[in-house]
Structures are given as C-alpha cells and as structure tokens.
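All protein chains but one are shown in place.
As written, the chain order gives the labels A and B, with residue 1 at the start of each chain.
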Amino acid sequence: MANKERTPFENPVVEWVDSRLPVFTLMQKEYGVFPTPKNFNYFWNFGAIAMFMLITMIVTGIVLAMHYTANTELAFDSVERIMREVNGGWLIRYIHMNGASFFFIAVYIHIFRGMYYGSYKAPREILWMLGVLIFLLMMGTAFIGYVLPWGQMSLWGATVITNLFSAIPFVGDGIRTLLWGGFSVDNPTLTRFFALHYLLPFVIFAVVFLHVWALHVTGSNNPLGIDTKGPQDTLPFHPYYTIKDTFGLLVFVLIYALFIFFMPNALGHPDNYIPANPMVTPAHIVPEWYFLPFYAMLRAITFDIGIPFTDIVFINAKLGGVIVMFGSILLWFVLPWLDTHPIRSARFRPLFKIFLLILVADFIFLGYVGMQTADAKLFGVVPLIYLGQAATAYYLAYFLVILPWLSKNEKGRELPASINEAVLAKNK
Amino acid sequence: MTTIKADDVKRRDFLQLTAGGFGIVGVIAAATPLVNSLNPAKDTLALATTEVDISTIPPGEGRTVTWQGKPVFIKHRTPEEIKEAEDVNLALLGDKEIDSDRVKRPEWLVAIGICTHLGCVPTGQKMTEARGDYGGWFCPCHGSHYDTSGRIRKGPAPKNLAVPPYEFISDTVIKIG
Partner (left out) sequence: MRKSLLTLMVLAASVSSAGLAQTAMAATGEVHLEEQEWGFDDFFTGTYDRAALQRGYKVYREVCAACHSMKRIAFRHLADFGYSEAQIKNIASEYSIEDGPNEDGDMFDRSGRPSDYFPSPYPNENAAKAANGVAPPDLSLIIKARHDGANYVYGLLAGYEEPPEGKELAVGQYWNKVMPGHVIAMAAPLSDGMIAYEDETPETVDQYSRDIVEFLAWAAEPEMERRKRWGINVLIFLAAFAGLMYCVKKKIWKPVY
C-alpha cells in the first residue's frame, strides 16, 4: 500500500531495501520531513530525553543482569562484586541507579508540560492515557528494581509496599501471598521481581511505541495550544528538532553525569548499603524520592471512613490510604474529561495557570511530607500529618472540583490566529 | 522562510561535521565500559592459580584438577610411557614438539585436558578409560588420539594438548598458573 506513494531513493542499496521493506520511507516520513509546530520551547525536549533514558536503562540493565545473581544469599554480594571487581562495573551500576532518578525527572517534567499546555485534550486523549500507563509501568519497574540489591531499604520497602495490597478487601491477602511466593518478602519474591524487572522495560518500550504512534497521528501540541493550519506553521522534524533535542539532551546528560561521577549516592539511602536483615527494620524507612508525594498521600489517610458516632466502618484507614494513593494517579487517566475547557494552553487561561502552579507546589510539598517521619512537625509546632492531609485534599480537589468548575466558568484570553502569526509577532 | 546563503551552508557543514564527530566519540566512549565489563573481572583473574599435591598419584594414574575453570590433566607417567613419548619420530607428528619441551620433569605431564579440536574433554585419565591408539588420551567427540605426551597423533584435532604455565614448588606440590 505504502509502496504506491513511495518516491525512489537515489542510493541503489537503500532503494533496493526500501522497495521491499519501506523502512527508509517510514523514517523519512515520521522523523525526516514530519511536520512539527515551529514554536516549541525547551519543554518539548523531554519526550526525547525520556526516550534516551529508557534506552540507557535497558542497555545498562542488560549488562548488569549478566553480573547479578537473584538470590537472597548472593544478591548483595553480587552487586558489591559489580562495584569492585567487574571492569567498569561501578560506572554501569551508578548510571543505572541514578538513571532511574533522572528518568523520573525527565518524565515528571514531560507530564507537567502536558498538563500546562493542555496536551491531554482532544484529539490527544489516547496519547495522554498511554503516557499515564507508561508512568505506572515505570513506577512498578522502579519499585521492583530497588528490591534487587537486597539491602535493608530493598527488603523493607518491598515489605511495606507489598503489604499495601493486603488492604484490598477479600482478595488482598491472596494477592500479597502471590507476590511473595511465601510468608514474607524472601527468596521467591526476589527471583520473581528480577524476572519482572527484566520484562517490564520491554513492555514500557512497547507502550512507548504506541505513544509515539498516537503522537504521529494527531501531531504535536505546542505552547500556544492551537492547531497547525498549514506548512507556514510547521518545520520538518529533521534537522530542526533533531538538533534542538540533541542540544537539550546534552545539557540534561551533563547534570546526570554530575551525579553519576561526583555524588552517585546522593539520591539513594545509606541503609541500602547494609545487607537485608529480616529481623531488624531500619529506624526510618523512606521510598525513593520519586515516590514520596504518593507515599505522603498514602500516609495522609489516618482515619476510618464510616458512619459517624457508630462503629460501622466502610473503608478503614489502611484501605483508604491505598485507594487515595492509587486513585491519585488513576485520576490522570480521566483528566481529559475532568478538564473540558476548550482552550488548551495555560497561557490563555490565567486562573487555570494559577491553580496548576499551586498543584505543582502542593506536589513538591507532599514529597517533603513523605520524606519525614510520621510524627514530624513543621518548625517544631505544626504536625506535618495535618499539612499532608491538607495537601492531599488540594491535590484531589484540583482534579475533582477545580478543573470541572474552571471548565464551565473560566473565560480565557483571546487566542492568536495562527502559530506563524504569533511567532512573527514575537520576533518583531 | 528566507533563503539560505552559500556561506551559511558551508559553516553549517563544518559545524555539523564536528558535532557528528563528537557524537561518534561519545557513543564509542559510552560503549567501551559496557563491552569491557564483559571481560574477566578482577577477582576472576586473581584466582588464576591452583596448587596441587601430587604425592598421592601412583605411577600410571592421573589426576584432573580445575584451573581457571578448565580441567588440567596431571599424569604420573611410567618409565615405559616416558620412553614411548621420547622415542617418537618427529616426522610422524602433525604438531611437531619433542617430549622434553612439554614436561619439566619426565615423570609428570601437565596438560590442559581440552581437545584442541572443538573443546571436549578427552578420556584416559583413569586406567579403566579408553586411551586411544597411542596410550595417551582419546577424545570421544570426534575421535582424536593423543599419545603419552599429549600430542595429537590421529583424528581431526590440529594441535597437541596445551601445556599450562606451572612450576614445582616442592617435590610434591605443583602450582599451575
């Protein structure tokens, strides 16, 4: 089918291959001449950066897997052997370890971009939902990956998180046992987590493929949030955005390298350099930084939900926390239907912009709360738990109340006629 | 869009070539440690010696020990076997080596027990095993025959059994590697 529209290539080898399997035509169409809005800012780099991080993680991960042993007796030692004896092993492990953090940094910025410029709105709902799915898969992969070194945080993080599943009514205990393969987090758990940690990145890769496919059907959103109206609004992807993405990527990698080589353990926890001990829980267990806001929302639910002044409880605190934590991400799936305002970009929605930036601050604050002990107080006075509850309430209200309300009531500013006009006006 | 001037194109070409060069250097630099990590690790290399007590091996018998993960044949040769090994007409050999170059002490032959054809372990270490037509070792995979000096005499193997580096620490202990 595609053969009919094919223009022949000059190089005879390329032409020979392409006339049989039009991969070059495909690349040319999707990454060469692909029309891309000409007004991207640097926020649009983070998709490519996330892609780079995924590939980095897969490549270093495969090499690490060749040296790693998934057995509770040997896992910690095998990781230390990578650090000390394998040629350049410390470098590969530090790239992988910090890579998880930098993958999340790139993806969080990418998600923020999507929220700020309304990239989730029609016709890009499926593109957005695939992105949320990727984020969920990343969280799962990162969590089980953190278990593999079998340090104290590995064991106790895994214990706490797998115990969350026991909150689910009726089937919870069964699910937990299924995850454990025993009576606690132990050797069977570690072995299956390793298998899953190897598998999931390829699942992510497949969903990323769908994500990019969906992107190339609808085309990219842009900082103005208005549709492209013709060739005057776009540029071919290559060389304009290949070059710009490479530049942005290099700046990102520069900061990433600063961590790898000069503070490789700054984002980790010292307790994970103590071999796992099922008899002793560390004094203060915290998840990795990228989970902290969600961890704070989990801990914010300290109360049962039921009929007041009776003993009737519908949802106990444990289940409530789990629902809020998972719900806080699942809400993103329906974001396109919570925010139905016709204007995409926050540039033309002053009220929306304020509430969204508050949400970002709220989310970072939740991360701070998640890092502290359960009984911590802000400035030694205000119990953090209440502030965490307030922050959780704002988070939920933003999606469930503020966005639907703004959709109906915010007027918004006048949109420019076209991308080209806006670009020309700006450069006057 | 404005038209691109000729000197613009030139400068772009130069810049892009340099950038491309940087890219290639970067990719190679990143790939090197990944590939190098597949080489033997430092602890693997450090364990590259094995010490063996040979006082308990009677004449005519052999002992197989592990060195660098490979079987090493230590054979206590009888006077007849030594004579056989020494008297061979070099012209008959595929891989011409005299016996005295292959041993440090004539009673003891030390050789890596891996057939030089495709890597099987030949039989012949025990009295009960097949030793081939030349009284040394016989490789069951593709029928290579080795003599009492571990030299290839018949069959597809191209070379004699390799002699590992070793030394006699005392009359009863040898160190391989």
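One rule holds for everything that comes next: a contact is a pair of C-beta atoms (placed from the backbone, for glycine too) under 8 Å apart; a residue touches a chain by one contact, two chains touch by 3 or more.
The structure displayed is predicted, hence computed values, not measured ones.
Although one chain is not drawn, the whole complex shows that of A:205, A:289 or A:337 it is A:289 that touches it. Screening A:8, A:182, A:239 or A:383 for touch with the missing chain picks out A:239. If you put the hidden chain back, the residue from A:75, A:109, A:343 or A:356 that touches it is A:109.
Interface note: of A:371, A:397 or A:415, the residue touching the hidden chain in the full complex is A:371.
Between the chain not shown and the residues A:26, A:55, A:171 or A:257, the one that touches is A:257.
Residue in contact with the omitted chain (choice from A:25, A:60, A:101 or A:392): A:101. For chain A, the residues touching the absent chain in the complete assembly are 38, 41-43, 45, 77, 80, 83-84, 90-91, 94, 101, 105, 108-109, 112, 223, 235, 239-240, 243-244, 246-248, 250-255, 257-258, 260-267, 269-271, 273-274, 283-284, 286, 289, 292, 364, 367-368, 371-373, 376, 423, 427.
Residues of chain B that touch the chain left out of the display are 1-4, 8, 11-12, 15-16, 18-19, 22-23, 25-26, 29, 42-43, 46-47, 49, 53, 56.
Note that in this section only the chains that are shown with their structure count from here on.
Inter-chain spacing, taken between the CA centroids of chain A and chain B, is 50 Å. For chain B in complex with chain A, the touching residues are 19, 23, 33-34, 36-39, 41-44. Of all the residues in chain A, the ones that touch chain B in their complex are 59-60, 63, 66-67, 81, 84-89, 91-92, 246.
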